[in-house]
Each structure stands twice: as C-alpha cells, then as structure tokens.
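Notes follow the structure.
Just one protein chain is left out here, and the rest sit where they should.
Note that the chains are named A, B and C in the order they appear, and that numbering of residues resets to 1 at the start of each chain.
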Amino acid sequence: MVKLWQKKSKTDPDPDVETFTAGDDPDLDLRLAAYDCAASAGHARMLGKIGVLQPDEVRRLVDELDAIRRSAEEGRFEIPREMEDCHTAIENRLTEKLGELGKKIHTGRSRNDQVLAALRLFCIAEAGRIRSAAEALTAGLKGLSGRSGGVAIPGYTHTRKAMPSSIGLWAGGYALALEEDARLLEFIRGRMDQSPLGTGAGYGVPLDVDRAYAAKEAGFSAVQENPIAVQLSRGKFESTLVHCLALFMLDANRLATDLIFFSMPDTGFVRLPAAFCTGSSIMPQKKNPDVLELVRAKYHAVLACQIQLQTTTAGLISGYHRDLQLTKKPLMEALDAAADSLAILAKLVSGLEVDEAACAKALTEEVFATERVYALVKQGVPFREAYRRVGKQYE
Amino acid sequence: MVKLWQKKSKTDPDPDVETFTAGDDPDLDLRLAAYDCAASAGHARMLGKIGVLQPDEVRRLVDELDAIRRSAEEGRFEIPREMEDCHTAIENRLTEKLGELGKKIHTGRSRNDQVLAALRLFCIAEAGRIRSAAEALTAGLKGLSGRSGGVAIPGYTHTRKAMPSSIGLWAGGYALALEEDARLLEFIRGRMDQSPLGTGAGYGVPLDVDRAYAAKEAGFSAVQENPIAVQLSRGKFESTLVHCLALFMLDANRLATDLIFFSMPDTGFVRLPAAFCTGSSIMPQKKNPDVLELVRAKYHAVLACQIQLQTTTAGLISGYHRDLQLTKKPLMEALDAAADSLAILAKLVSGLEVDEAACAKALTEEVFATERVYALVKQGVPFREAYRRVGKQYE
Amino acid sequence: MVKLWQKKSKTDPDPDVETFTAGDDPDLDLRLAAYDCAASAGHARMLGKIGVLQPDEVRRLVDELDAIRRSAEEGRFEIPREMEDCHTAIENRLTEKLGELGKKIHTGRSRNDQVLAALRLFCIAEAGRIRSAAEALTAGLKGLSGRSGGVAIPGYTHTRKAMPSSIGLWAGGYALALEEDARLLEFIRGRMDQSPLGTGAGYGVPLDVDRAYAAKEAGFSAVQENPIAVQLSRGKFESTLVHCLALFMLDANRLATDLIFFSMPDTGFVRLPAAFCTGSSIMPQKKNPDVLELVRAKYHAVLACQIQLQTTTAGLISGYHRDLQLTKKPLMEALDAAADSLAILAKLVSGLEVDEAACAKALTEEVFATERVYALVKQGVPFREAYRRVGKQYE
Partner (left out) sequence: MVKLWQKKSKTDPDPDVETFTAGDDPDLDLRLAAYDCAASAGHARMLGKIGVLQPDEVRRLVDELDAIRRSAEEGRFEIPREMEDCHTAIENRLTEKLGELGKKIHTGRSRNDQVLAALRLFCIAEAGRIRSAAEALTAGLKGLSGRSGGVAIPGYTHTRKAMPSSIGLWAGGYALALEEDARLLEFIRGRMDQSPLGTGAGYGVPLDVDRAYAAKEAGFSAVQENPIAVQLSRGKFESTLVHCLALFMLDANRLATDLIFFSMPDTGFVRLPAAFCTGSSIMPQKKNPDVLELVRAKYHAVLACQIQLQTTTAGLISGYHRDLQLTKKPLMEALDAAADSLAILAKLVSGLEVDEAACAKALTEEVFATERVYALVKQGVPFREAYRRVGKQYE
C-alpha cells in the first residue's frame, strides 16, 4: 500500500513520523469520504469526456465510487491508520476492486484539488445542517412568542432594570438576529460553491481538462478560475464559515446568558425544563442550568477554531503547504459545536415556561420612570426638564 | 456643562473616574462627529414630521448640525475632554447656539440609538474607503500583469519549486482573491445599512416616533425593526466588518510574504521600488523590504481587533452595557490598518519591476518534471507508471 | 537629518512610505526615550572602557544623555515626525550638541540591540507600576475584609445560591489570586532583566565589546548571551508579560462581574460609591456601574494585545524583521489598560459599603441545605442517604 504522495523510495518510513503526519486524519476523514467520492466521480466523468477514460471505464469507476460513498454514509467505510486519509483509502479500494483502472483516476488532478473539492462539498452540506438547526431555534423562539409573547418583563441595561419589555420583544430580538446570521451563512455557502477541480497543486495540470464539466458533474455551481486564488482560499473560506458560526454562537451565548439570569430563583421569569438541569453532588437543593452554561462556553470553543483558521496560513508564501492539514479539525469541531448547541437550545426553548406572576412582580415602579418622563413631555414639558423632575425621586 | 447621561447630583465627580470612563473617546469621536450630525438631522426632521418640533425649529437645528458637520469634516471641531464624546459636545454646541431648542433634540431618542446610528453611518462610509483601496491594489496587480504577465516563474508548493507559473497567473490569483473579499465587504456594508434610530436604549421610546422617516432622512436604506436585535448587533456587526478587513489583510499578508521572497537577492524575480526599502544602521549592503514586513505584521493587528470585538460582548445579558464603548477603538484601528496597507501595497505593486533574466534562471529543469510525466501519459503510459519513471531521476 | 537606517541615496523618499513606516512610533517612543538614554549611557561607558571613546568623550555623551533623559521624563522631549523614532531623535540631538562625537555613539551596536535594551528597561519599570497598582487593589480588598469581613453572604455556583460565604472569604479569594499573579509578574520581570547590548543586529558586532560591563552600566542584572536567542525573545518576552497582565485583568474582570451582580438593586450586598456610577440619558432612575463594565471590557483589550504579540512573529525565520515594530503598541496599551484598571478598582473597592441587611435577607434557607446534610452525617447517617433526605424538600 502506497500513499498518494509517496515515492518509491529506499527510505524506511519512521513510525513516529507516520503517526505525526497522519494526526487525526484517519478519524476526521471518515466525514469527508462520501464527498471525495462525489468529487472523484465528477472528475472521472470529465476524464471520460476528454477521452482519457473509456465510457466503460468511467462507468465502473463511478459505480465503485458510489458503493464506497454509500458505505461511508452508512458508517461502514474504514480508513486504516497506515493509509492516513480518505483519499488514499478510496484510491486503494478502487485499485483493489478495479485493478489498473483504479490507478487511472488520479490522472489530471493532484491531491490538492482533490482534497479541496471534498472539503468544499462537505462545507456546503454542513451549512445546510447549521441552517436547519438555526431555523429550529428560530421556530422555538417564535413558538415561545406565540405562547407567552404578551407577558411583560423588565428590560435591562447595564444589568439593571431599565424599561418595560416583553417575552415577545425579547424572543423576537433573538429570532431576528439568527435570521440575519442565516443570510451570511447563505452568502458564504455560495462562496464555497466553486469548483477547484483541475487546478492541481495550484498551477493547473498539463492536460486539457474540462473544468466546467468536472465542476458540474461533481455538483458545483461554478468554477473558481485562478488556481493560485484557489490555494489562497484555503483556511480563508473556512474561516469565514466559522466566523458565521461564531455569530450564531454569540447569539446562542447571549440567549443562554439571558436564560441563566431569567431563571435564577430571585428573578424567575422563566422555568427551565427539568431535563435540562442538573443537581449538585454536595448541595441537595440545586437545580443548575448546565446545558445553558455549556452552550455559553461553546461559543469560545468556536471562536478559538476561527482564530486557528485565521492564523495558520498567515506568513506563508502562496501555494500549498502541509500546514493546511490542520485546518480540518477546527472546521469540523466548530461545525459540530454550533450545530449541537443550536439544536439543544431549540429543544430547551420549546420547553420553556414563563412564570407570569414572577414577571409581574419584577415590574417595579422604576421600570416605568421613562414613561412618566414622556407623559410630562406630552403635556408640554421639555424633555430635559421632565427628566429632571422624575429623576428627583431617585437621587 | 453636563454630560448626556449625567443626573443632577450632589456627588462630586472623581477626576480619575472621569479620565477612566472618557478613555480615548475624545480623540476617537472626532471621526464620528460628522455622522452624528447627519443622524441627528434625520432625527430632528422626524421630530418635525410627528409634530414634536416646529418646522422652524427643525430648520434651525438642521442648519446648525450642518455647520458642525462641516467643521468636523474640516478638522476644526473639538471635543473638550470634560465632555467625553462627540454626542455631548454636539448637543452642548446646539444648546450654546440655539438655547432651549438645543435641548429638545434628545426627545424621542437615547444615547444608545444615537451612538449606534453615527457608528453605522461611519462604517458605511469607511467600507467605501476600503473598497477604493482594494480596487487600487487590484488595478495595480492587473497593471503588473499587463506589463509582465507573460513572464514565466516557478510556482512553489511547500516552499519548494513545483511547476511553471507566471507573473500573470500569480498577480491574477491575488486580484481574484481581493475581488472575492470585496463582495463580502459589500454584503456587510448592506447589513450595516439599517437604521437603529427610534430604538432608544434597547426598548423603544414611549413616543410615536416615525422610524422609517428618521431612517430615510438620516441616510439609511432600511429600518432594523426589533430594538433588542439592534442591541445584540453591537460589536457583532462590527466584528464581521473587521473579519472582512482581516480577509483583505490576509491576502495582503501573503502578497507581502511572496514579494519578500521573490525579491530576495537569491531569487530576484522582482525588484522593489527603492523608496519602499530601507537600509540598516550597521550593515551598509542592506536593502530591506520594511514596507512589506509592516504590511505583513498589520494583518495580526487587524486580527487582534477582530478578536477583541468578538470577545467583548460574550457572556453579557441582552441590553446595553458600557463595555461596548471599547468596541470603537479596535474598529477604527482595523479600518486604518487595512486602508493604509492596501493603499501602500497598491503603490508598491505599481512600481514593481520584473527581472526577466532572474525569472528565466530560476526555471530549473525539475520545475518541468510534471510536464514530462504528462508527456508520457499522452503517449499512453498510465499516470502512476509515468510518474514512477520520471521520479527515478530524483531518488 | 538622516535616520539611523538610512543610506545616503539618490532615491527621493516617498512621503506615504515615510508615514506608513513611522506609524505610531513618534508618539509611542516618547515613553521609551528615557530608557534609550539610560541604555545608551551604559553603552558609551563601555566604549570608554574598551578604549573606543576617550574618558572625556564618555563624560560629555553621558551628560548630554542625562539631559535628554530628564527632558523626556518631564515631557519636554519631542520626536519630530520625520525622525520617526526616539533613537534617531536622540542621536540627532547628540550630534547637534556634540558634533562629530555624537556620531561615535553608534559604534559597536545596531539599532536592534539599542531598541531592545530600551524596551526591556521600559518593561522592567512598567512591571513596577503594575505591581503597585495590584498591591493597592489587594490592600483595598483587605481593607474591605477588615471593615466587613465577617458579614455572611450567599456563595454562588452556576449563578444560583449554593452555600454560605462571607465578604471576608470573597475578598480574600481575590486578594490571594492577585498575589499569585504578582509572583508571575516578578518572574517575568526577572526574565526581562537581561541585557541585549552587544548583540548588534542578531549576529554580534565585529568589535571586542565588553557585554557584561555595558549591561551593568545600563542597569541590567545579567547578560543574555546568545544573540540569536535575543532576537527570538522579541515579541515573546513581551507576550508573557502581557499574559501576566491578562491574568491580573481576568481577576479584575471577575471581580467587576461580581460587583455588578452584588450591587444589583435586587441583590444589594454592596453599594458602589456614587462617583463610580453614571446615569442614563433617557431613564431618570438609573445608577449604572459603568466603571466596572469598562474594567470588565478592558480584559478583552489586554487579551487582544497578548494575542497580537503571540501571532506577529510566528512563521518568521530567525533574525530581525520590521514586523517587530508593531509589538510596541500592544505592549504599551496592555500595560496602560491593566495599570489603569487595577488602580481604579482599588479606589472603588476602598469606597465600597456592605449592606448588612441586604446580605442577611439573601441568606435564604436553601443556602444551608448542605449544612443540614452534614448535621445528619454527624449523627451517623451516611452522606448519600443524608443528601437524599434533605434533597426531598427541593424536588
């Protein structure tokens, strides 16, 4: 078994080096295998079109790639550690099943455009997963508004009561914020929907490939023309996707922070579903908002992923470097953290109960001070004077 | 003189507290003053429309705001340190010039929506400045392509020669990357073009304000409806703008890294304009690429600004907190760093000379190894076998 | 006037380049000038010792450097923008006053070791400023303990009441944390107290300099021997200093967060001094903890500075690069943010009043649930059983 980048060599491989360079790829790549199959099938069809492969060869390759893709989707595909990544494992499987034909698939491409094609297709699919989770949370917030939107609560500034707000206004604020994030997600999804196939290792391939055809067959909407721009996008496109996840997660972080505050026994505007709380190993009275705390903390995990993506490629000359291998993990971790957090929040919000009595009790008179100012303004008192008069009682 | 948020109070202010809370605002806000005038004029016209101000009052306020705006644009407006920020300074100036009328401008708004309106108008204008600088750099790259695009150079991967590239391919890669960034900039500019006017301190104002009219008169294209979403956007919208700047700067960082590498005496593909290099205080032979190094480093300054914007608001309950004051500085610093870097790079690239002899010399035979592989492929040798044959000479 | 690194050259300088490369140095370097004078005086005395300068020359140089140092300390020293930094400005002043003798001071050094010597002396002095501010805060916390240490308050976990705590326990926790930070500060101060003088641009100087003597005369306790290690330390030593500031600021951030929470009208354990609060421009009842919010936010400003210091030098080959110029600003900003925050917190804590009635009221019965468990344990009930029994009432 030979890795794609491996030359016939008299050098014995060093097992520590093999372990170090494989890193987490044998695990992480299980998630990319299906997308590599899709991209490879597109590439094979293109090789057929330009006459490098015979129609029958294309069919056999595509059939076998489909079989691998299904096994990957069903969790049956395995990447032996010594093969390092899904790309080697897939090509070896093709060769094992199809003999010499399997070795022809790599004509007209490099591992670089191959990896990148799989990663982009993966990101496009994952963007859909994030959008669904975000939509579920938005729906949960709107459901809460439907149930209890009219209940008045104090609005806070500086962590002190400010003016009257309501469950509906509050939930609607988060729903709108999430919808704005979703539009950026759609933008970056579109950005990633450009095919790198045919750019080789960053300088094209010395073969008349049909990039537009490969792109279409692999499932891309467009071709990213310049191969150097393709390489410059690595880590960078991902960083914007993860930045977008960080925006969703910032909303989630603040929503969680609000809910931790609103469900304190002393505040009590909302009751968290019991299944989302935990007790203490020492204090028998505790009902702790652990799920919300973890959501809050996961924001920082996503942000760290974004930062790693934004620092890894700085200071490198253009063209591929192995440093890029380390962009996969923060990308996948951020996607999981965001998807899981949005989904669990959606479920929690759906089970949220508003305690109307507690809300009413919290609407102490100072919450209405500004309304009293404006009542005077409507009677003709200048604003600054009205403010001064009402303010007197709080000195 | 009284600050906008200051209550008549028997408490003597503490000068250390005043210094601490003012921070850098008296300086930073000089850049916001003109935008505050524009937003305030829109707000005043709206107050006229709903009958809170008389037409004559509106006219006098707007005229005075215009005068202040002009003085700000011409660098003549000053913010006395004890006034802390431009908003207090402007309202005090209105009151000084127009008496009681000046005090009426704050009817129907809070400092929160006022500050945010000015900041958004500022960001929209600054996005234009960034776009222009980026376009100048793109034009510089295309100009270089025009002059020397056909000159072949080695393309590198892993900081080793890989395959043939060209000045045109290389410059075109950066141009495309910058154009992709510019589309995200346009997206986020559109995102910021939503009026916060009328959302008060985050819970509306108890007055029938006409938000759509105020938005239009202040120069916004749309209204951001939910006041809590408006507050949730603070720091967050800015962080995406600065993320976009970080993308531009990542391109600039890598372009600078390439040029430092390409202009090494040993490589010598390009000659940097002499005015962009410096010598050494001890080594008489040196011609150092200081401008490029500073551009490279400024990427990290912009990234740090982005991170500060993304961490400052996490963990805060919804609603305004004074923490937000500290988002202004990283925003402005990132804008300046990006605009200056793109502009100076544009100038440098325009003066770049390609050394054709050095480029030709660098095209050593191994750069063409892949072409030799594909020559065999075209003769019918399977790719993996062709690769093995050509590879032999490099073992 | 010629900059230290400037070669006699026919190239006209480009004013945009000059502005770009000078950056903020003319302002920032005002703080370094006195330290450059101290280091330069040490260097001059060493040149005397090894016979490069005559005793009389040394005396005149040292006297003039002392005069410049005093003017810098008194805020009278100026750095003309065209001179870019304090090092050029100081050498030009020496030459202006002492003629040819002024030009001799640069013998046996490079700008690199010169700048670094000044920066290290600056950091050593600034570490003292930070230590004092931290000690003032620790003293304030201990003073609070002395006044009200015995007052019981609820201790919280998960933002819910957990078990009984006290003002003394709470204040003592922060005091201990700050003292632990101070020990790291002392460690890093010691790390920086190594002289770079004599390492030139990173490869020594071709002259028999006496590094130990220069170090001693410049005020360093030790010599950092390897010149490449000296260059590798740039940005890195600073990053650890700023990391230490970030630790202080994390304590400050959490102390501020506690005080914002403990001074909410609903909680009310402590009353903030009125001079440290602000009102609202629209809500007449507000007393906002702005100072605490700004301290909280400044943590993130310091953290951003740390990150910038940690990212700027990564990926650079060993040896000096101009990128390092941009490490000065985050270093200085972090020092100021930390010193100012610790000082203002010290003042605020000294004025803090504990509301004993509010504290007592907050000690609701569930705070004592764990004590009831252990009362059963002491009667012989196994812990898990006792926990179960007491827990029943909270189901």
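To be clear about the criterion, a contact is a pair of C-beta atoms (placed from the backbone, for glycine too) under 8 Å apart; a residue touches a chain by one contact, two chains touch by 3 or more.
The shown structure was predicted, so the numbers you read here are calculated from the model rather than taken from an experiment.
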Just name the one of C:Gln310, C:Thr327 or C:Ser341 that touches the chain not displayed here. C:Gln310
Out of B:Arg59, B:His158, B:Lys216 or B:Arg271, which is the one that touches the chain we can't see? B:His158
Quick one: which of A:Tyr35, A:Trp170, A:Phe276 or A:Tyr387 touches the chain that's been left out? A:Phe276
Touching the left-out chain: which of A:Ser148, A:Thr312 or A:Thr370? A:Thr312
It is residues of chain A that touch the chain not shown, namely 3-7, 9, 11-14, 16-17, 20-21, 23, 106, 109-111, 200-201, 205, 274-276, 278-284, 288-291, 293-294, 296-298, 300-301, 303-305, 307-308, 311-312, 321-326, 329-330, 340, 343-344, 347
Which chain C residues touch the hidden chain? 7-10, 100, 103-104, 106-107, 112, 155-159, 162-165, 169-170, 172-174, 176-177, 180, 183-184, 187, 191, 200-207, 224-229, 231-233, 236, 239-240, 243, 246-247, 250-251, 253-254, 257-258, 261, 296, 299-300, 303, 306-307, 310-311, 313-322, 370-371, 374-375, 377-378, 382-384, 388, 391, 394-395
What does the interface between chain B and the hidden chain look like in terms of residue numbers? 157-163, 260-261, 264-267, 279-280, 282-290, 293, 307, 311, 314-316, 366, 369-370, 373, 387-388, 390-391, 393-394
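Please note the rule applied: only the chains that are shown with their structure count from here on.
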Please state whether the interface between chain A and chain C is built from the same residues or different ones, using more than half shared residue numbers as the mark of same. same
Could you name the chain whose CA centroid falls nearest to the centroid of all protein CA atoms? B
Whole-Å distance, chain B centre to chain C centre, using C-alpha means? 28
Return the distance between the CA-based centres of chain A and chain B, expressed in whole Å. 25
If you average the CA atoms of chain A and of chain C, how far apart do the two points sit, in angstrom? 36
Check each residue of chain C and list the ones that touch at least two other chains. 279-280, 282-284, 288-290, 293, 307, 311
